[in-house]
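The other protein chains are all here in position, but one chain of the complex has been omitted.
Presenting chain A:
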Amino acid sequence: MQTNGLVGQGLWFRYSPRHPWTVRDISLSVGQGEVVGLMAPSGYGKTTLAKLLAGYLSPHRGSVLVEGNPLPRRGYCPVQLIFQNPELTVNPRWRIERILREGQAPTQLDRLGVHPGWLRRYPHELSGGELQRVAIARVLNPATRYLIADEITAMLDANTQAQIWQTVLAYVQQHQLGLLVIGHDAALLKRLCVGGASPKENRILDLTQPTTALVPQF
């Protein structure tokens, strides 16, 4: 079995024994410096899968390993997850500066267009796009080794989307992070994962295909 990278092996998850399986026997891996796309419209358990890989949830069966080790139970997780709706991941009563101080020191504030004037504000005083930049800035720090981006620009216009991704891709490439991009926009996944930012061979997987081992689409 593969020991390098972020590896999810035979993952199963359901929210209660009375529910159907949300994640059924899914295996996938992301290597360092690799950009992997996961094609998935809503309703295919993609967000649950993302949460399993980042340690927000524990699988009923299967394992999630980083460089061969389980995810740490406490402290900063080397696998960081960014959601579509940043409102759900920040403390609404904290000012932006405190939200940014919570993790490691962020390094990309300027490049992500996080305006110094935002730091004294509260999350509800920023627009969704502005708050998403804050959420991304928070995880682009040296302690993050793998990034899972779950539809992070699905609600943003094309120009803002390109701005955010150019910064994230440059960071990922420079620091050799592994990146899993989850989305339903084939053109975006293709741009990010195929012959794009990373020199390694990149892959796009399709969660809607009835298969246990996810296979490359392009």
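Rule of thumb we're sticking to: contacts are C-beta pairs under 8 Å (C-beta built on N, C-alpha and C of every residue); 3 or more make two chains touch, one makes a residue touch a chain; residues count from 1.
As a working rule, contacts and distances are computed from a predicted model.
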{"item": "Among \"ABC transporter permease\", \"Bifunctional protein PyrR\", \"Transketolase\" or \"Nickel import system ATP-binding protein NikD\", UniProt-listed name of the chain not shown", "value": "\"Nickel import system ATP-binding protein NikD\""}
{"item": "Selected residue (touches chain absent from view) among A:S16, A:N69, A:S127 or A:Q174", "value": "A:S127"}
{"item": "Hidden partner interface residues of chain A, rising order", "value": "41-43, 113, 115, 117, 127-130, 151, 154-163, 165-166, 184-188, 190-192, 208"}
